[in-house]
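A single protein chain has been omitted from the complex, and every remaining protein chain is retained in its original position.
This part shows chain A:
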């Protein structure tokens, strides 16, 4: 009996100390939870939804666990336990209706929020600023960004103007990947032969973490990139500077770039016209024109119309 009790004591100490470790590390590293620290309207909608649904789920789970602990303790099989024992009680229409009902109600509530935000995020985040388009290509194992409006290109670095909705068009000239900037919003796959679309926006200037989220081969772990958001004027200045001081990206240059390897940040003052269209087409986009048009309700060749 005594050893049993000390076992429970040990377990309680373990659980408590673990809780303390977790609490302390969470408190010390709160700003590290970048998904919960949004810097743009898309990530903000998602963060609110994460917290809301998390709380609803906790409101169900915690009582269930408490109830379980209570029942196991109350109806334990000891000779002196005076709790009622009804070995043949196995049916209650009322109780069963209650616990078919509770999850149904919760699912309805969650379903409404899900539908609301799904339709909301399919549209550009704000409509009063003119969006810009950036064409993103995932390569083995690096990211190429083309600015059709500005006619510049970058590798593993993308600068965006703050407060402006960005229409990222995503494709891949390698196995599929997924384009993710947690503080600006959720990810979207980049797939060969397709031009996918993802709306994101940064509200304020800042430097954000971006990465490939879907495994794409050997050096996938090195597909992290920098997203920098700057005021519009500084962004324009940066574009000018890249145009003035960087080399061109030629066809041959792209062929080299696309070969499997890791890469540092690179900047290009120009790129071959239609490079993005060619990448999409040569990977099979040519067979999917119709589908792509209906998917994006717009062409993928660099139009900046939302």
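Keep in mind that, in the parts below, a residue touches a chain if its C-beta (ideal position, glycine included) is under 8 Å from a C-beta of that chain, and two chains touch if they have at least 3 such contacts; residues count from 1.
In this text, contacts and distances are computed from a predicted model.
Chemist: Would you mind picking the UniProt name of the chain not drawn here, from "Universal stress protein family protein", "Sigma-70 family RNA polymerase sigma factor", "Deoxyribose-phosphate aldolase" or "Quinol oxidase polypeptide I"?
Modeler: This omitted chain is identified in its UniProt record as "Quinol oxidase polypeptide I".
Chemist: With respect to the chain omitted from the figure, which of A:77, A:128 or A:252 is a touching residue?
Modeler: Touching the chain that is not displayed is residue A:77.
Chemist: Could you tell me which of A:49, A:152 or A:275 touches the chain that is not displayed?
Modeler: With A:49, A:152 or A:275 as choices, the missing chain is touched by A:49.
Chemist: List the residues of chain A that touch the chain left out of this view.
Modeler: 11, 14, 18, 21-22, 25-26, 29, 32-36, 43, 45-47, 49-50, 53-54, 57-58, 60-61, 64-65, 67-68, 71-72, 75-77, 81, 83-92, 95-96, 99-100, 102-104, 107, 110-111, 113-115, 117-122, 174-176, 178, 180, 182, 185-189, 191-194, 196-197, 209, 211-222, 224, 226, 283-285, 287-288, 295
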